[in-house]
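Questions regarding the structure given below will be posed in turn.
With one protein chain removed, the remaining protein chains of the complex are shown where they sit.
We call the chains A and B, going by the order they appear; numbering starts again at 1 in every chain.
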Amino acid sequence: MSPRLNQPLYLMMLPVLIITCAFFLIPMGRLILISISGEEGSMTYWYALTDSRYLNSLLQTLVLSIATTLTTLAIALVVGMFLARNRFPGRSTLVSLLTFPLAFPGVVVGFLVIMLGGRQGLSAELGLILDGSRWTFAYSIVGLFVGYIYFSIPRVLMTVMSAVEKMDVMLEEAARSMGASRLRVLLDVIIPALKPALIASGAICFATSMGAFGTAFALASGINVMPMTIYTEFTLGANVAMAATLSILLGLITWLVLLLARSVSGANTTPAA
Amino acid sequence: MKRSLSSYLQLAFTLLICAFMLVPVLMSVAAGLTNNYFQGLSSGLTLRWVEEVLALYSDTIWLTLQLALATLLINLIVGVPAAYYLASSNSRWARVFEELIVLPVAIPGLAIALALIIAYGGVHGLRTSWLFILIGHVLYTLPFMVRAVLAVLHSINFRTLEEGAASLGAGFFRRFIDVVVPNCKGGIISGALMTLTLSVGEFNLTWMLHTPLTKTLPVGLADAYASMRLEISSAYTLIFLVMLLPLMIGVQWSGSRLRKPHA
């Protein structure tokens, strides 16, 4: 493009830059400053990573997020393969049903988990019929896990489905013609072909799970996931420095995982919704 | 056509997952429309709870709509030109800016909200204004708007179009309005629907940024879940779903439209 066509180009970017600087970069900078402004100074990071309360919260969140990611990937792989490969009446309805909850905020997902596994939930009713006791899981780590899977499925499924649709069916046929069993085809052909999509959507799923707040908030269970811990520190403990420290740690982890996934898979890794 | 056993198993599993996604929603809808959920549907259907929610929480609904539209307006005004800049510029800075814009999505909403409160919570009048929440929503949704438009710009040869317009004497802003914007309409629509959907459902940031006078629908929902009877919570959820439904249909429609190759 000629320089003449280029002239006021930077003006187009200016508003966004101002917004991002004023409301993202400066606040994040302040957040970092606040995090080391407490009594311990920058030792607050050491403290956050060694104090059992914070460390446990971090580990719990990590385990929960990793478990959610792996389970969701497995579910999305099976369902995505099936929906992308088969044409039958009602298929597009199923796809819509599975992607509709994409827009549900965490609180609503928490409420839906209560509908399933709360004191008056579906499983409680089922338990009453079967062995006379109310089966509840909503308020334990299981409830969180179920909720996290619920909001992760739509995101991951969409990515996996579009990757499957782009996959060359003949690769599978070629492997089968050489005698490969279904399991081998899955391991040698399908998963390698889907790897970039699986890594990308897995990373997004992980990052979203790490930062999810609404579900834990709605379930009000005893499990302190990181965002809950940050919230408690900030509101109840009024420990702003620690809340800031934990926020930055959490932000760093999710950002690094997304960055890593992008460099490994080469795919676009930005959380969808 | 004969289907193998394994494909029936896959179908069954898919249906199971669909049920997992759908059943709690249906239960919630049913609960919001029944007189007494604990007695079941036999207690009769009613709109009583919906009316009660509207009486109690209608301000949250209006605020949510107001926020979503304001967010959309800002995204359109600043996001579309930014996408154009990112698509046109070859400079190293453009890549840095792109990373920067997308960064807020990679950081948990809670952290961003905390940062905003620390930086601007003390500004007089801002903390209690709905504009404070608007800032959060713009930060969070802008990347999606920019991405959607950028994707379309990358797929069309807008430079040739622009050079054509320039050869006819159109100036920079004319070209932008007459040539660039109409040709990335699909991306703008899809980005706009995404913005509305995300803004309407945003909770992580909003919960931290809200005040008793600035409650959005998801914040009100969290309130209701904590303090109201199940039927009211359900009726409230139902209203939320009804608001979300056309947006989600729009998102899926625009998504499938964009996925088709350009003629």
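As a convention for this text, a residue touches a chain if its C-beta (ideal position, glycine included) is under 8 Å from a C-beta of that chain, and two chains touch if they have at least 3 such contacts.
The criterion applied here is as follows: contacts and distances are computed from a predicted model.
There's a gap in the complex where one chain should be. From "Putative spermidine/putrescine transport system ATP-binding protein", "Co-chaperone protein HscB homolog", "Cytochrome bc1 complex cytochrome b subunit" or "tRNA uridine 5-carboxymethylaminomethyl modification enzyme MnmG", what does UniProt name that chain?
The chain we cannot see is, by its UniProt record, "Putative spermidine/putrescine transport system ATP-binding protein".
For a quick check of understanding: of A:A180, A:A220 or A:L259, which residue touches the chain that isn't displayed?
A:A180
May I ask which residue of A:G29, A:P192 or A:G237 touches the chain that does not appear here?
Answer from the full complex: A:P192 touches the omitted chain.
Quick one: which of A:L97, A:L171 or A:A220 touches the chain that's been left out?
A:L171
Spell out the interface residues on chain A facing the chain that's missing from view.
Against the left-out chain, chain A lists 87, 168, 170-171, 173-181, 184, 188-189, 192-193, 195.
Assume only the chains that are shown with their structure count from here on.
If you average the CA atoms of chain A and of chain B, how far apart do the two points sit, in angstrom?
So the centroids are 17 Å from each other.
Which of the residues in chain B come into contact with chain A in the complex?
Going by the criterion above, the answer is residues 6-7, 10-11, 13-15, 17-18, 20-25, 27-28, 31, 37-38, 77-79, 81-82, 84-86, 88-89, 94, 97, 100-112, 114-116, 118-120, 135, 138-139, 142-144, 146-147, 159, 162-163, 166, 172-173, 176, 194, 197-198, 200-204, 207-208, 218, 221-222, 225-226, 230, 233, 237, 240, 244, 247-248, 251-252, 259.
Under the touch definition given earlier, write down the residues of chain A that touch chain B in their complex.
1, 5-13, 15-17, 19-20, 23-28, 30-31, 34, 75, 78-79, 81-83, 86, 94, 96-108, 110-116, 120, 122, 150, 153-154, 162, 182, 207, 210-214, 217-218, 220, 227, 230-231, 234, 240, 243-244, 247-248, 250-251, 254-255, 258, 270-271, 273
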